[in-house]
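Removed: one protein chain of the complex. Kept in place: all other protein chains.
So that you can tell them apart, the chains are marked A and B in the order they are listed, and the count of residues begins at 1 in each.
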Amino acid sequence: MNELSQTLTQPSVASAGWFDFAKRHRAILASIFVLVFPLVMPFTALAVNILIYGLFAVGFNLLFGYLGLLSFGHAALFGTGAYLCGIAIVHFGWSWYAAIVMGILGGAVMAAGIGALAIRTRGIYFAMVTMALSQCVFYLFYQAVDWTGGENGLRGINVRTIDILGLKLDFINPLTRYYVIAAFVILALFVLSRILASPFGAVIEAVRENEARARASGYDVTRTRLITFILSGAFCGLAGALMALHLSIVPIEILHIETSGMVVMMSLLGGMGTFFGPFVGAAVFLLLENLVSIWTVHWQLIVGAVFVVCVLFFPAGIWGTILKRINK
Amino acid sequence: MAKKTTGSNSISRRRLLTTASAGAVLAASPFRINLLQAQEATIKVGFPVPLTGPYGTEAQDQVRAAEVAIAEFNEGGGLNGRKAELLVRDDKLNPGEAATRTLELIEKEKVNFIVGSLSASVQLAVNNVTKERGIIYNSISQSDEINEIKDFSKYTFHEALTPHLTAGAVGRYAFPKFGKKVAFLTADYAYGHEMVRGFQAAGKTLGVETLADIRHPLGTTDFSALLPRIQALKPDILIINNFGRDQQIALKQATDFGMKKSMKLVAPILLYTGRLAAGAQAFEGVIGGTSYYWGIEDKVASAKAFNDRFRKMHGGKVPSDYGALGYAGVKTLLMGAKAAGTLDTDKVIAAVEALKYDYYKGPEYYRKCDHQAVQSVLIIESKSKPEKGESDVFNVVATEEPSEQNLRTCEALGHKS
Partner (left out) sequence: MSGLSFDLIALQLFTGLALGAIYVLFAIGLSLIFGMLTVVNFAHGAFYMVGAYVGLFLLSLGGNFWLCLVAVPLIVGTSGLIVERFLIRPLYGRGIDYPLLLTFGLSYVMVELIRIAFGKSGYPFDTPEILQGAVNIGVGYFPLYRLFVIGIAAVVLLGLWLFLERTSFGLIIRAGARDPQIVRVLGVNVSRVWLFVFGIGSGIAGLAGLLAAPLQGVIPEMGATILAEAFVVTVVGGMGSIGGAVIAGLLVGVVVSMTSLFAPEMAKVSIFALMAIVLLIRPQGFFGRAGLMS
């Protein structure tokens, strides 16, 4: 990481030119990156996980990074999306695209519910309320064994082919599965970037920067928070739905506090409040976990230590630090 | 614990290019797997087990035992000279991680078989992935659901006991001996519910009366709130239907409350490793079931051979119950392949179905309809003090011989008879 930031910080004309080039053609660069990505990863399923957790972290970051609300209950939104997508396919035999829509709606509705209760509290209390409510959601799905499989998880989300515009794609094939899921993730990122660039995005920022001033300017702060929470839920719900399709199961663990904690770690590692930061964080987190667990079962030690170092010395996160150096 | 595979993360440029071109050209080709699977390659057995997390000790023992099976197969000449290799992965006791690792094993490592898991939810997740891709999977942990038509596929084998069988065997031993008034303390999830059903099914013909079935959440660390209530019911037998650490704590606290004085404590499964971790005091006198205990080696020749081989390979240790299942799970598939003389999936399945084997605990075979291993259940009692070394923790008080009658019927599982 150090090496990388050093090469990027050299204030030479060349690197500035490189940066300008990258900025101008970021859509193309991002597309090339997404195309090549699965080939440089240890295995394709991991690349898919990175995409999905990346999207989950981006959705989380909308609330944490852009609005400044630290939620410790985002597992509830991710999990609801996954479960509703899975239930739509397993119990109702819906087609895959309808199931994805169901997942998005599920995440959004769950966010509306949790948000309506939690949005009134602030700071540490917000983290605690979201954690408690997501714990209640966990037990809700846990107890609904007939629908969710309870402790054993939901199985049988078996989608063999994906048909888009008459094209039949083999969803069992790892690379095809990757590219289909990548298409959804890219679409979601595009939508999110439009939202952030819209007037509503400006309101979000105004609320984070100075709540009192935003209120004085006539913005409805509570409503902004709630809408942002719901949007965040929709993105996390989509991520959950994609996870259900990818793994063909939904484990109850998806609703654990640990999942909430993991997305917090990913966002912070990558850099909260930056657009791609959470994505970078998810990639680093999962790769680190994968690489370290190849040579030791004590991977949590390394992952935890890296996280502690990051909090202490790189509070802007990896991506945030890189951006800062470049923009200097 | 080093993984049994080399270079899984070092991606050479050549490999990158191969993958890239193969990916581009063959992305939609159904022949891809066959093309990359050279005839001379080793037989790969994927082995996802929870190396990290609360059952890490058991998982490591499963790996050790599976290594014994691999070594024996290779020494026996393999499959026409083709050797087998074990690819261990850490599923972290998490079904999502297990599904991801299974995808890796199938899509990247192109494994021939998958054996493993140590929880009901994880094995169901692995099974869902393998059956979609036509890979044979042998599950080595307990579950009733994996045999049901909803989850079962012809690629699914189940070497472990089922809760129905274990609880039934323990019940058939305990009810006539200790009394008919029974209270249950049950972990509130599928495993616990399945165990209760198993006991009640066995108890029905014996006139057993259930005084209460008290449910507790998974991962309970304090049972003291529940125990006085059970004491007040004055049962003959208290059956503790939970697993691992929950079981250790429940037995310890029941001992502290002095409950062993007034009733017999019974658990469907007593874990060898669990007993070692919790100490003799809490487990003393508790009756339970198990698939395997090393102490049967005095009577069973195959157990003696297996234990000796295990001791030789692993510094004098004896295999645990779940460890031994790792051995049997890998061994049956490899021997099936050997009998079939090929790795062709359908032929291997037919050969494994036809196996009548005695690898480590006496005669076994897989029932045709659900691929459940029909096997004996050992009834054991925990000793107050080890007499012959640290590993001497249980007495085998009875053995229920293998019989399909003790399993759930094929019809009850939803299979056509």
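To be clear about the criterion, contacts are C-beta pairs under 8 Å (C-beta built on N, C-alpha and C of every residue); 3 or more make two chains touch, one makes a residue touch a chain.
Every value quoted in this text rests on a predicted model; they were computed, and no experiment measured them.
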Contact partner of the left-out chain, one of A:K168, A:R194 or A:H298: A:H298
Option from B:A65, B:M195 or B:I214 whose C-beta touches the chain left out: B:I214
Identified contact with the non-displayed chain, of A:F21, A:F92 or A:Y139: A:Y139
From B:A277, B:A301 or B:A354, residue that would touch the chain that is not displayed: B:A277
Touch residues of chain A, complete complex, unshown partner: 70, 117, 120-125, 127-129, 131-133, 135-136, 139, 143, 257, 261, 264-265, 268, 298, 300-301, 303-305, 307-308, 310-312, 315
Touch list for chain B against the chain that is not drawn: 52-54, 56-57, 188, 211-212, 214-217, 219-222, 224-226, 228-229, 232-233, 245, 248-249, 252-253, 256-258, 273, 276-279, 281-282
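Assume only the chains that are shown with their structure count from here on.
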For chain A paired with chain B, centre-to-centre distance based on mean C-alpha positions, whole Å: 35
Contact footprint of chain B on chain A as seen in their complex: 38-40, 42-46, 49, 145, 149-153, 155-156, 158, 160, 169-170, 172-176, 243, 247-249, 251-254, 290-291, 293-297, 299-300
Complex contacts: residues of chain B adjacent to chain A: 1-3, 8-9, 11, 16, 19-20, 23, 27-28, 30, 32, 51-52, 56, 90, 94-96, 99-100, 103-104, 107-108, 120-121, 124-125, 127-129, 132-133, 143, 145, 150-151, 189-191, 218
